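First the structure, which I've put down as structure tokens, then a few questions once you've had a look.
Missing here is one protein chain; the remaining ones are kept as they sit in the complex.
Note that the chains are named A, B and C in the order they appear, and that numbering of residues resets to 1 at the start of each chain.
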Amino acid sequence: MSAHPSTLYSETVLAHNRTPRHCGCLADATHRGAAENALCGDQLDFALRVRNDRVEAAMFDGEACAIATASASMLADALHGAPIATVAAIAAELHTMFAGGAPARGDFAAFAELRHHPARQRCALLPLHAASQALAGAAA
Amino acid sequence: MSAHPSTLYSETVLAHNRTPRHCGCLADATHRGAAENALCGDQLDFALRVRNDRVEAAMFDGEACAIATASASMLADALHGAPIATVAAIAAELHTMFAGGAPARGDFAAFAELRHHPARQRCALLPLHAASQALAGAAA
Amino acid sequence: MNRLDDIPALRAEFPQLARRIHGKPLVYFDNANTAQKPQLVIDAVSDYYRLHNANVARAVHTLGEEATTLYEATRDKLARFVGARSREEVVFTRGTTEAVNLVAYSFLRPTLKPGDEILVSRMEHHANIVPWQLVAAETGAKVVPAPITASGELDVEGTVALMNPRTRLVGLVHVSNALGTVNPVAEIIAAAKARGIATLIDGSQAVPHFRVDVAALDCDFYVLTGHKLFAPTGTGALIARRALLDAMPPFMGGGEMIRKVSFEGTTFNDPPHKFEPGTPNIAGFIGLGAAIDWLQAIGMDAIAAREARLRDAMRAALAAVDGLRLVGDARARAAVFSFVVEGAHAHDLATLLDHDGIAVRSGHHCAHPTMQFFGVPATARASLAFYNTEDEIAVFIDALAKARRMLA
Partner (left out) sequence: MNRLDDIPALRAEFPQLARRIHGKPLVYFDNANTAQKPQLVIDAVSDYYRLHNANVARAVHTLGEEATTLYEATRDKLARFVGARSREEVVFTRGTTEAVNLVAYSFLRPTLKPGDEILVSRMEHHANIVPWQLVAAETGAKVVPAPITASGELDVEGTVALMNPRTRLVGLVHVSNALGTVNPVAEIIAAAKARGIATLIDGSQAVPHFRVDVAALDCDFYVLTGHKLFAPTGTGALIARRALLDAMPPFMGGGEMIRKVSFEGTTFNDPPHKFEPGTPNIAGFIGLGAAIDWLQAIGMDAIAAREARLRDAMRAALAAVDGLRLVGDARARAAVFSFVVEGAHAHDLATLLDHDGIAVRSGHHCAHPTMQFFGVPATARASLAFYNTEDEIAVFIDALAKARRMLA
């Protein structure tokens, strides 16, 4: 069922994991959210500063696997200056890609191989959950 | 697992079933017992007149299958004038025979084929349970 | 061409149908007890053990993902097969019995009060009586029998008349295993719903024989068992409204049904997983998925049509047997026939038929109250599936006459 997985831990993913972007705490966040992966106990916090439905800054924190960490790093990157609808858009692109459809935007395309690893898909989705949790909640 | 069963409904068994001996009610019984087969709902009553640890008379009643009816008929027959220990002795002989050992006494040997029908063994044992129930209970 | 047009080929898919019993070809008329399995279902089970064996929902390795994918696919298949609104409405259980107990413990017990009533028909299987008695005994509620008629039909008017503000749930068998009756479940569900009463339909004997659409029936709970559906033993399901599952507390505790466990407090997973603690019968459910695919390839409507013909042939043949009385003779009925024969006890009939290779069940069919109603301790029961034939009916009728002569 699984194809050869060499591309799952691609250089893109490994680089994001080694030196994640925007990892740490965002003091002046307006929104905060968290998500947890029941399978492994991983937890990820996402903090956003939002003005006029646009993300001015995004940071994440938490201990997680390489896939989740890389995804969080990519997401924080993608959100800077983007409309808040971007979170839902990227989540939808990931789901499409996992179902065999078009690749997701930018570095997220590096997760294409996850279509053969259903159990690990939630790792890549974890930061998306945390960010949408943040947007859904009351302002921090 | 089952051998050819032609001998299960032997002439001996069928004859006892057609015209069971000592079927009916024993007005002056000293002991009464009943047993039920959970598998089919069959019920059998056994009534005994016992004096000095000897069965003077035995009768049975109830609706039951041919195997149980024949066994009851044989048992009532065997008990007339016999020591009460006969009930336990015949039960033990049946168990031995079902386990592949020596045939049980008299007509009971006709149940040898039941060793291949574990589910029906309790039919043959039903009157034995009813009779030992009768002996175990208080005098009627 | 439908596979039902070539019955010999179809029967060849069932290895056990080729068995000989006491030297005679097996005539398997005990389908209401459990159904035979096509080779493809047996292979699905072996293939899992030979190639994909791993635990589900736990490991990220290849085998774990394969096992999980195969296992969870059955949930989608079953949801489609019975017309559930979503896969989350499908809770896997060991069978019908566990499914009813789950509803009794988790849905009813927490809010059951003294004087509350659970209304179930007098033709229920023990599985749809005893679980309610257990929770009723604990809470002071009571189980009320809904009336049936002498021909083994549900007394609909009498049943509806028993629905009252204390009635908490109506439980009804879709097709009676003891009588063959097909019940007007939609009518009863509608009547209960109009009164705000929850409904549970026992579909054990329905899903193997005709198309069932749970969403259209609109019952709250529908229960079924896999081994009667040509699938492995130890499988079954509760199909329930999502909103009810969300509100119900868990039944059994353990792994997978939790989100987070600590000694300070535990939070539970979402349905259906909330109700599925521990390692499930993975191989069995993979086999159930294969059975459903296989049934749908034939088509439940084609199966129902063939079984209606077999049923009519059997009904006519039995009517001609001297001294035979049908126990239950509803107008709407399945190819399940309970009967008693004058001068011949059901057990003796079953044993003598077995000598001729014919498997029928004798006994109370886990329906004591039904037997009590008809005043018989036991019946013999012949229950057919689509792989049975008119030739087998003829063999059965001959053997029945022979058995009767022998016992007379």
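Some points to look at:
Heads up, the rule we're going with is that a residue touches a chain if its C-beta (ideal position, glycine included) is under 8 Å from a C-beta of that chain, and two chains touch if they have at least 3 such contacts.
Computed from a predicted structure; not experimentally measured.
Shown chains touched by the hidden one, complex as a whole: A, B, C. Checked against the full complex, the one of A:N17, A:T30, A:S73 or A:T86 touching the unshown chain is A:N17. When the full complex is taken into account, the listed residue touching the unshown chain is C:S362, out of C:T74, C:T199, C:S362 or C:N388. Looking at C:M252, C:A305 or C:A401, the residue that reaches the missing chain in the full complex is C:M252. The set of subunit B residues touching the chain not shown comprises 1-2, 36, 38-39, 116-120. Even with one chain removed from view, subunit C keeps its contact list with that chain: residues 15-16, 19, 21-22, 26, 28, 30, 33-34, 36-37, 39, 41-42, 45-46, 49-55, 58-64, 94-98, 100-101, 104, 122, 125-127, 129-134, 143-145, 225, 227, 232-235, 250, 252-258, 260-263, 266, 277-284, 347, 350-351, 353-354, 358-363, 366, 368-369, 372. One chain of the complex is left out; on subunit A, the residues touching it are 2, 4-6, 8-9, 14, 17, 39-43, 63-67, 117, 120, 123.
Just so we're on the same page, only the chains that are shown with their structure count from here on.
Centre-to-centre, using mean CA coordinates, subunit A is 77 Å away from subunit B. Taken residue by residue, subunit C touches two or more other chains at no position, since every residue touches fewer.
Residue positions of subunit B in touch with at least two other chains are not found.
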